[in-house]
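Here the complex is missing one protein chain, while the rest keep their positions.
Right after this comes chain A.
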Amino acid sequence: MAALGSPLRTWRGLLRELRYLNAATGRPYRDTAAYRYLVKAFRAHRVTSEKLCRAQHELHFQAATYLCLLRSIREHVALHQEFHGKGERSVEESAGLVGLQLPQQPGGKGWEP
């Protein structure tokens, strides 16, 4: 029942996620250890004489799981930033919600030092 799809799709998705991860840090993604390991693993399991290779299926499953992990972490962080990352409003913003403005007091408020 494990509908994994084609390995090529998983591979391209993994490359995409690695690109996103390394775009922010500025490093080329081909230098990362993760990229090198994935290339080695995918190449090593490509050629096999068996028709139904369990190790190939296992590797593909692990790759798809890792892809799901990277993708869902990225989307989770993006959702968090968009909806839950704003923090509290400042006093000026809260006053502006109801159309009020904090008064300008160039001499400072009386009770402040």
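Definition applied: a contact is a pair of C-beta atoms (placed from the backbone, for glycine too) under 8 Å apart; a residue touches a chain by one contact, two chains touch by 3 or more; residues count from 1.
By our rule, contacts and distances are computed from a predicted model.
Set against the options "BHLH domain-containing protein", "Tubulin epsilon chain isoform X1", "ATP synthase mitochondrial F1 complex assembly factor 2" or "WRP73 protein", the UniProt name belonging to the omitted chain is "ATP synthase mitochondrial F1 complex assembly factor 2".
Residue positions on chain A in contact with the hidden chain: 1-4, 21-22, 24-27, 31-34, 37, 41, 44, 49, 57-58, 61-62, 64-66, 68-69, 72-73, 75-77, 79-80, 82-84, in rising order.
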